[in-house]
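Heads up, one of the protein chains got dropped from this complex, but the rest are sitting where they should.
Chain IDs A and B follow the sequence of writing; residue 1 opens each chain.
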Amino acid sequence: MPDLKLTGITKRFDKSVAVDDLSLSIEHGEFVCLLGPSGCGKTTTLRMIAGFETADTGTIELDGMDITRLPPQKRDIGLVFQSYALFPHKTAAENVGFGLKMRKLPRADIDSQVKKALDLVRLGQVAERYPRQMSGGQQQRVALARALAIRPRLLLMDEPLSNLDAKLRDDMREEIRRIQKEVGITAIFVTHDQAEALALADRIAVMSEGRLMQIADPTSIYEAPANATVDQFIGQVNALQGSIAKVDGPIAHVAITGGRYIWGLDRQIPVGTPVLAMVKHERVFLSRQRPAAGENIFPCQVVSRTYLGAWIVYHCNLGDQAMTAAVPNHPAFEQFQPGEAAFLHWASADCRIFRQ
Amino acid sequence: MKMGFTSVLLLPSLLMIFVFLGLPLVVIAMQSLQDNVLLQFTPPGIDNYKYLLTRPYYFDVVVRTLRLSLLTTIFAIPLGYLAAMALPVLKGRLANMAIMALTFPILAGPLVVILGWMALLPDSGPLFGPLVRAGLISPPRILGSETAIVISQVQFVLPFAILTLYTALRQIPHNLYEAAASNGAGGLQSFLHVTLPLSLPGVLSTTIIVFSLAASSFIAPHYLGGAADLTLTTLITNFVLGTFNSPLAAASSILLLAMMLIAMFIFVKLFGRFIRP
Partner (left out) sequence: MKGMRITLSWIYLALIYLFILGPMFFVLAASFNTETSFPAAFEGVTLRWYARIWDHKEFLSSAWTSTLVALVSSALAVLAAFLAAYAISRGNKRENAWLSATLAAPLLVPQVVMSLGMLQLASVAGMGTGFWWLVAVHAVHNIPFALRLTMTGFARFDFALEDAATSLGAGRLTAWREVTIPVLQSSIVAGFTFCFIMSFVNLPVSLFLADTATTTLPVVMYSYIESRIDPMLAAVSAILFVLACAITLILDKIFRIRLVD
C-alpha cells in the first residue's frame, strides 16, 4: 500500500485552475520532488496534502486512510517552510518540542525527544538559543528537527533551501537526504531548481500549469522525458519544428525547413503531424570535418561562443533554424570562433520527437 | 470554510460600528426632521434646515466653520510637509523619539493643550505681556478671536499631518532621487519632479484628515473663541446643553457632516486632476 495516494485532485482559485486532475502515489520511504516553474501548482498541491487548502474534487489517502477533509492539526504531517517559520519567542528546544507539547506528552519525554531530534540534525548545542541568535542554516536544521520530532507519517518541505546561499544549499541538501534515509521517513520536497531535484529525489514529479507531466526517477526524467514540456524544463534542449515525413522501423524522419530531414526515435505519430524534434545541448557535436558516419549531420555557421568554464556553448545557424551545442572545455574537443563554418551532428537515439 | 471564517472575524468591529455609529446617525437624521420649541410644523419636514441656512446668524456659523477649517488646513499642510521633509535629518533613536513626541499632545488630551494656549495667548500672558508692557506692540487681543482658534487647531492637527506626510514621503523609492540626480536634476528640480508629484496622494489623504479634524474641533472654538464666535460643533453643544433643542442639534450635526463630505469630495476631485494614475 502506498504511503500517500492522491486521486483526481483539482483546486481552483477564482477563475484559474491551480491543480488539474492530479493523481500520484508515493511509496513508503521514498523521497519525491515536486518540480516545476512557479505557478505550476506544486506548492498548492503540497498545501492540500498538509491540509491548509481543501481540494475541490478528488481524494487524498495517507496510509490507506482518507484525510481529504481532515484538518491539518490532526494529520500528523511534518512541515518545513521556506521561511523556516521558527517561533521567534521560543528557544530552539521549545520550538522542537512544540508538537510534542501539543500531544500532551510528559515533560521528561518531551525533553528526551527534543534532545534526540536536535542531535539528529547535529545541533544539540543550540537548544537554549533563540532563532534570531542562529544562522540561516542552523534555523533550517532546527525547523527540520521540529518537523521530525513528532514522528510524522510524512515529511513535506516547501522550497526549504531557497533562502540559503549556494554553498550552504549544497551542504544542507546532503544533510536532508542523510537524515531522511536515517529516519526512513517518506518525504515530498517542492522545488523549482532542477539540479536540486535531480540530486535529491528517488522520483521526480514534474508539474506544469497544474498538471502532472511525468513522475519517474531522475535518469528517466532527464533522458526519457514523456513530453516536450518536461524535455524543455529539464536541462537545456534544442527544439526544432517540423513534420513527420516518413517512418522507417524505429526511426522517424522529420522534415524541417530547408529540405532537411532529422532522424529521431519514433513514437507512432502519424505522417504529416507537426512535431518538435528535441535534442539536449550536450548531445550535439561540432566538428570541422564532416563525420564519416552518423544520422543527423548538417553544415552550419557558428554565430556565437560563450565560455562557461567547464563548458563552451556555441549558438549555430542551421539555415533559418538555430541550434545550440554545449561542448566540454577539453582539448579532446575542437574549439570554434564566431563566423566559422562547421558540421553539427547528433545521434538519432538522442533525438526525441513530440507532437507540438 | 475559509471565506466564511474570516467574515465572522469582521463581525465584532462591523457590528459595533453599525450599532453605535450607524444607528445613532440614522436617529440623528430622523430627529433633524422633527418639530421643536422654536419651529412648529408637522414632522417630518426640512424646516429645521431651512431655518439654519436662511437665518444669517446660523448661516454665519456654517460659514465660520468652513472658513476656520480651511484656514487650518491651508496652514497645516505646508508646515507639516516641510517638517516631514526635514525629519529624515534625525537619525536612529532621535528619529524614533521625535515621532513619539508627536503623539504627546494627543495623549495628554486637548484639554491640557487648550489650557496652555489660554495661558500663553492673553495680552497679559508671558508671550505678549512683556512686549505690550515694553510698549513694542499694542495689545493684540488674540484670545477670544478666530486667530486663536486657528493657531490652536493648527497645533492640534500638525502631529497628524506630519505623521501622515512622513509615511507618504518615505514610500517614494530612494533610487528615484538617485536617478534624477544622475540625470542632472538639482535639489529644487528633484523636488518638483519627483517628490511633489509622488507625494500628492499622501497630501490628499492628509488634507482630508486635517480638514475633518479641524471641522470636528470642539475644544478650540469653545475655549479660545469669542462667545459670539460659534462653530457648528459649539452650536450643537449649545442646542443640547443650553436650549435643550434636540431637532436643531440634530439638523446642525447633519449640516456639519454634509459640509465635511462635500469638502472631501471637492478635495478628491481637485487633487484627482493632478494625480496621474
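The criterion applied here is as follows: contacts are C-beta pairs under 8 Å (C-beta built on N, C-alpha and C of every residue); 3 or more make two chains touch, one makes a residue touch a chain.
The model shown is predicted, which means the values in this text are computed figures rather than measured ones.
*Asks:* Among B:V113, B:A180, B:V203 or B:L230, which one touches the chain that has been omitted from the display?
*Replies:* From the options B:V113, B:A180, B:V203 or B:L230, the contact with the absent chain belongs to B:V113.
*Asks:* Which of B:A134, B:A228 or B:L241 sits in contact with the chain that's absent?
*Replies:* Missing-chain contact among the listed residues: B:L241.
*Asks:* In the full complex, which of B:L102, B:A180, B:L204 or B:L230 touches the chain missing from this view?
*Replies:* Checking the options B:L102, B:A180, B:L204 or B:L230, the one contacting the hidden chain is B:L102.
*Asks:* Determine and list the subunit B residues touching the chain excluded from the picture.
*Replies:* 3, 6-7, 9-10, 12-14, 16-17, 20-25, 27-28, 31, 79, 82-83, 85-87, 89-90, 96, 98-113, 115-120, 122, 124-126, 129, 152, 155, 158-159, 162-163, 166-167, 170, 187, 209, 212, 215-216, 218-219, 223, 233, 236-237, 240-241, 246, 249-250, 253, 256-257, 260
*Asks:* For subunit A, which residues lie in contact with the unshown chain of the complex?
*Replies:* 13, 50-52, 71-75, 77-79, 81-83, 85-89, 98-99, 102-103, 146-147, 150
The rule is simple: only the chains that are shown with their structure count from here on.
*Asks:* Could you put a whole-Å number on the gap between the CA centroids of subunit A and subunit B?
*Replies:* 59
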